[in-house]
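Shown here: the complex without one of its protein chains, the others still in place.
Chain IDs A, B and C follow the sequence of writing; residue 1 opens each chain.
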Amino acid sequence: MPDNHEYIKYHPRWHRTPIPVFWWIQKWVYIKFILRELTSIAVMSFALVLLFHVRALIQGPQAYSDLTELLSTPISLILHSIALISLLYHSITWFSLAPKALTVRIGKWRIPDQLIIGMNMLAWIFISFVIGWLMVTM
Amino acid sequence: MRRHIEPFWWALFSSGGTLAAFFLPVLIFIMGIAIPLGWIESPGYEKLFALVSNLHIRVFLFSLISLSLFHWAHRFRFTLYDGLQLKHLNRLIAVLCYGSAITGTLMTGYILIIFSSH
Amino acid sequence: MNEQITLEVLRYRPEESSKQIYQSYDVPFKKEWVILDALNYIKDELDGTLSYRWSCRMGVCGSCGMMVNGEPVLSCASFLETFHPGPIRIEPLENFPVVRDLVSEMSDFMEKLERVQPWLIRKDEDPPEGEYLQTPSQLMDYKNYSMCINCMLCYSACPVYGLEPSFLGPAAIALGQRYNLDSRDQGEKIRNAVLSEDDGIWQCTLVGECSAVCPKDVDPAAAIQRLKVSTTVDFFKSFLMPWQNR
Partner (left out) sequence: MDKFFHDVLIVGGGGAGLRGAIAIAEEDPNLSIAVVSKVIPMRSHTVAAEGGAAAVIKDDDSLDLHAYDTISGGDWLCDQDAVEVFVGEAVEELLQLEHWGCPWSRIEDGSIAVRSFGGMKLERTWFAADKTGFHILHTLFQTSLKYKPIQRYDEWFVTDLLVEDGRCQGVIALEIATGRVKALFAKSVVICTGGCGKLFSFTTNANIKNGDGMALAYRAGVPLKDMEFIQYHPTGLPFTGILITEATRSEGGVLVNKDGYRYLQDYDLGTPQPKPVLRSMELGPRDRLSQAFVKEQEKGRTIKGPYGDVVHLDIRHLGKDTINNKLPFVRELCLKYENLDPIEEMIPVRPVVHYMMGGIHTDINGATPLEGLYAAGEVACVSINGANRLGSNSLTEILVFGKRACIAAARFALEQKETDPSLELLVKDKVSQVRERYFNTNGGTESIAGLRGEMQKVMEESVGIYRNEDSLKGAISTIFELKERFQNIRVTDQSYTFNTEITSAMELSYMLDVAEAIVHSAIARTESRGSHQRTDYPDRDDERFLAHSLAYKEDKGAPRIEQLPVVITRWPPAERVYGK
């Protein structure tokens, strides 16, 4: 027996804790993270809905009014509400993380993160109002 | 130096995310909630048709829809990897996600092109 | 003044059992004590067999990171008072193999750190007579990435690293970016090639917890995001202006 058998016997014996499949429900911050990631489903779904709008426009007034009817069903309203909430969450998280990706400088002065977030939010609100106003006055 | 395709997907993901963040909430609100509930009056078929006939609008719609799909494809790919620990299905998931987004983009392109011939 | 507080310490002693077990200790509750003082009390007065790392007791050597009530913290910078009335759960840092008790194995990081080439790379071999000039604002460009004490809290908070231990991880990437942004450095290309490999920045899904737990405000999440932006810009540049590739 080698004279150092005692330690060889115990080394290396590291303990590894496996990560559970549902790791993301263990902490509130991870839940928020996974919800943020799941907003992409709403993004995708509504992009497809937009495409359906366009398709209905091509197919003529009849198809379009069918679509309008479909949109007024409670199911559609619920789904749209969920999508809206998801997208609000998406927009807010997206803009709050914007300063992580870009630093803007004016001369030597680096624009503080809060200001970048603020400017994005303002632009967002502005765009939303313009689009809303266009739709109403069209 | 090996060139990775990853920056390409990421660029699509982040431009899609940005467009979606700016435009989608208000569009959902108006088209999916306010108009169906009658809070806002629908502009009507004719006006909308005219609107979409505008080339600029169509280019915009194309970018918005297609990039949103890529945004989803990229994000969802990682959600599947990490959230469900499906890393070993890496290839398959990537093909499915980006494949769907590419198909969606082709469809969008097709529909918007035939729109102009109406 | 004789108030006590309970610490539930997750212990692992490979020679005795392959399982981790919680062991409770009652220690005096003192306002000015940090968790580390309580552990030292246990080691000195109650149970000499408890193992953990520490050195500076002033939040700068980076050796005393552990999970306290589920959050990765520096135990020399977290006061008992915050967790009153207890009990307080003390566990080794998550996402690392445990060697013994609260001691985690971090050679993985050492290897990764080396991989990002965290030293100044210059094309010209001869440095100047005096110093390289660097204005205070150029210094500010990378300063906060140079503050990393390698405490591993960020790795412990990053689920992506937990799931995929091959991920280069927040601190190593931030340190790579630290040299990239240093006005004296010319090695960005070489480093970015490593940083954007499969195990590099693209694994990060911007969970952001790395920055949230960092005791030195290094903000590794931002380092990674900015690298994504700059690598992407380079990627498109190399398509549009292939003559620039050399």
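Definition applied: a contact is a pair of C-beta atoms (placed from the backbone, for glycine too) under 8 Å apart; a residue touches a chain by one contact, two chains touch by 3 or more.
Remember, it's a predicted structure, so these values are computed and weren't measured experimentally.
Undergrad: So which of C:61, C:163, C:212 or C:229 would be touching the chain we can't see?
TA: Result: among the candidates, C:61 touches the missing chain.
Undergrad: Considering the entire assembly, which residues of chain C contact the chain that has been omitted?
TA: 13-15, 32, 43-45, 47-49, 51-63, 77, 99-101, 103, 106-107, 110, 113-114, 117-120, 127, 130-136, 138-139, 142-143, 146-150, 175, 179, 182, 184-185
We adopt the following convention: only the chains that are shown with their structure count from here on.
Undergrad: Centroid of chain B to centroid of chain C, CA atoms only: how many Å?
TA: Centre-to-centre distance between chain B and chain C: 37 Å.
Undergrad: Centre to centre, by mean C-alpha position, how many angstrom separate chain A and chain C?
TA: That gives a centre separation of 27 Å.
Undergrad: Give me the residue numbers in chain B that touch at least two other chains, ranges are fine.
TA: 75, 78, 82, 85
Undergrad: Which residues does chain C have that touch at least 2 chains other than itself?
TA: Residues 159, 163, 205, 228.
Undergrad: Along chain B, where are the residues that touch chain A in the complex?
TA: Residues of chain B touching chain A: 14, 16-18, 20-33, 35-37, 40-43, 45, 47-49, 51-52, 61, 64-66, 68-69, 71-73, 75-76, 78-79, 82-85, 104, 107-108, 111-112, 114-115, 118.
Undergrad: Would you mind writing out the residues of chain C in touch with chain A in their complex?
TA: 12, 14-15, 18, 20, 70, 94, 97-99, 105, 137, 140, 159, 162-163, 205-209, 212, 219, 221-222, 225-226, 228-229
Undergrad: Which bits of chain A are touching chain C when the two form their complex?
TA: 10, 13-17, 19, 23-24, 27, 29-30, 33, 37, 97, 99-103, 108, 110
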